[in-house]
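Excluded from the complex is one protein chain; the other protein chains are retained at their positions.
Up next is chain A:
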Amino acid sequence: MKLHCFQRAFFHSSPSLIPVQLPAPMETHLWYMKPSEVKSESLLKEYLDILSPCERKNVLQMGGEELRKSALLARALVRTTIARYQINSEITPRSLKFRKNIHGKPEVEWQYSDDWHPPSLHFNISHTSSLVACGVTVNSQIGIDVEEKHRSIKHNVLSFARRYFSEHEVQFLAAISDPQVQRMEFIKLWTLKEAYVKALGKGFSGAPFKTFTIRSKSVPEEGFNKLEGSSLKASEIVVDSFDNPTVLTSNWQFLLLELANSHYAAICTEKHGASEGDRNVPVKLTVWKTIPFLEDECVSGTDAVKTICGL
């Protein structure tokens, strides 16, 4: 029995998580953590404790303490986040099982009996060394990607774009004269493209970046920026796929955010009931900053979450 302050005893055997209702259709939940804010060794041990043996092994194989920590927090975030939705009384962070779809995209493997049908919950995670995020939706495929705003690119931005991006995107980037701005637009574009292929569930090699273009709909030259006094339509982000024109690409919607003043986050989700007249269905996004078992803070509407495009 631990003899620390009684808070420890409170979650010694059943760590507490504030429960949350599942997102509604057309609603996205985003949970994120900053590894630098998790310092308690005993808390890290609690996180390690809820992982599967396989996940634990993968975490410990990472080279270096910082990498191990962010790998650990990524798994802990996924498990605790899904458990919060209290799908049924038997689900705990530790009891959740995961598997990969045929393309390698992780999904929950629900343990269910004949008379219980699991909800159609979808999730996707992304992490950098300084931020770990998990997006959740119901009935809708989701892909997310986060990158540090000031991330360095070793190659010249345009060489990289010519090699990997579509022609339209290369032209868009080439038209930006300020190298700093160009780099930041590149990173935003990268996160959007990553989020899209992750939502598709095919990964980088299943949906090569050259085969689709992501662009800002009405004012492409403005790029992915917050337009002052803009309407919903003006800031919409769209994807054109060369392999699958029209039908499939109008099914996806994008959000681009600045998170915690330090990261770009792109969220791509499936749009249902999409038709010509239905394009501007507003998306609801709720964002929490969390340290599972310790504290949660809803940060929607604060400075921690700045919408760039798409809302």
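The rule we apply is simple: contacts are C-beta pairs under 8 Å (C-beta built on N, C-alpha and C of every residue); 3 or more make two chains touch, one makes a residue touch a chain; residues count from 1.
Note that contacts and distances are computed from a predicted model.
Of "Hyccin PI4KA lipid kinase complex subunit 2", "Acyl carrier protein", "DNA damage-binding protein 1" or "Histidine-containing phosphotransfer protein", only "Acyl carrier protein" is the UniProt protein name of the chain excluded from the display. Contact with the omitted chain, checked across A:Gln61, A:Asn101, A:Gln171 or A:Ser300, is made by A:Gln61.
Seen across the whole complex, the unshown chain contacts chain A at 61-64, 66-67, 127-129, 147, 151, 153-155, 159-160, 163-164, 190, 194, 203-205, 208-210.
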